[in-house]
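The following block contains the structure, expressed as structure tokens.
For this view, one protein chain was removed and the others were kept in their places.
Take a look at subunit A:
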């Protein structure tokens, strides 16, 4: 089926099968930082999706024009340009979300999902699959951010999207919206995904999504193993 509907496959693979945060473990920083509320999670996810789709589109267009030696700086500039754009849009139209996301909006630039997809997919594929790939990965990212945000908001504040939940809101467990709760919920979610997928959890974060893999060629890993 993957052969027949390859475009459909490019789109759906990012949502569940290769979900960037829960399966390939990329983009952990925003996942942990902005998910104190479900709303922030969705906002961050959609902003990242926008940047991912646009940068995949442009990089795929320019893939033959960019010299291989300087491709990473080129990718970063393209991505940073779109990040600046979304910053402006958010500041203008949804200022409360803009201030809630704070510095993490600028930090979309160095989100390893975007550079990783640019390096691994968009710079090697045609425009249409690249856009679909970006859209799928972005929606997968949004989905996991939304899930994390919901769990933390419901347990931590006893409400969901601002609606109070009976019984829970009387005595919320504040630790869940604190940094410690973020690590805990993400750990449990990854374990849950492993349980459902019935596979062994990854021992460590893989090099496949690391944008620097081309530069370091896994040296960072071997170095730490030798030590």
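We adopt the following convention: a residue touches a chain if its C-beta (ideal position, glycine included) is under 8 Å from a C-beta of that chain, and two chains touch if they have at least 3 such contacts; residues count from 1.
Note that in this section contacts and distances are computed from a predicted model.
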Response to the item:
Not-shown chain resolves in UniProt (candidates "M67 family metallopeptidase", "ABC-2 type transport system ATP-binding protein", "Ion-translocating oxidoreductase complex subunit A" or "Imidazole glycerol phosphate synthase subunit HisF") to "Ion-translocating oxidoreductase complex subunit A"
Worksheet item: From the list A:66, A:100, A:155 or A:190, which touches the chain that is not on show?
Response: A:190
Response to the item:
Even though one chain is not shown, subunit A touches it at residues 25, 28-30, 32-33, 72-73, 76-77, 80-81, 83-84, 87-88, 102-103, 106-107, 109-112, 115, 175, 178-184, 186-188, 190-192, 194-195, 200-205, 210-212, 215-216, 219-221, 223-225, 227
